[in-house]
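Note that this complex is displayed minus one protein chain, with the remaining chains in position.
Presenting subunit A:
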């Protein structure tokens, strides 16, 4: 990608592409790079285990702050999904690859496929104009782990204080809570899957916890290629 495309100025904000691609000469490393070096993470695929943990690295994470009505209009226009208005709501687009999550009464987390967040941020900024809002690209600070398998819920029961039973965490709900001794965002995007959004600096800790807690079931941690 060229210089011109990886930086922009929208309104009074300067934005830049945090995923400039291979041409930029920077090789991105996932937050699980150290875990990988230590042999705690394998490539995607392989024998079926009872629990599968897959890292989805380099996704675009944007935090939107502002009034619900203003942001809802912009997000619906640019992303095609409406902002979850109810506390703890999680909304996915038809494809299931873009999501908007309620974080607090004036804060939402948007996760989109790698590379889309730069354009999305610019489009949202242009559309929101002079409205009172903030958009922060937090993709470098956190990563997403997907948990699936029949014992995934049991694993979570040992790891979080939150009630992960169907009535506590139905599909379409996302909560911030305590995981082991750190904080995570725990999401339920579909029947088969849980998601953990973990801080970059705690990613290896979380993986080590998951591997230890999942030993009795059989667990493999994989990282999807970006």
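To be clear about the criterion, a residue touches a chain if its C-beta (ideal position, glycine included) is under 8 Å from a C-beta of that chain, and two chains touch if they have at least 3 such contacts; residues count from 1.
Note that contacts and distances are computed from a predicted model.
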item: From "Lactate utilization protein", "Sarcosine oxidase subunit delta", "Cytochrome P450" or "Ferrous iron transport protein B", the hidden chain's UniProt protein name; value: "Sarcosine oxidase subunit delta"
item: Among A:82, A:183 or A:201, the residue in touch with the chain that has been omitted; value: A:183
item: Residue among A:12, A:27 or A:161 touching the omitted chain; value: A:161
item: Missing-chain contacts mapped onto subunit A; value: 87-88, 103-105, 107, 161-162, 175-178, 183
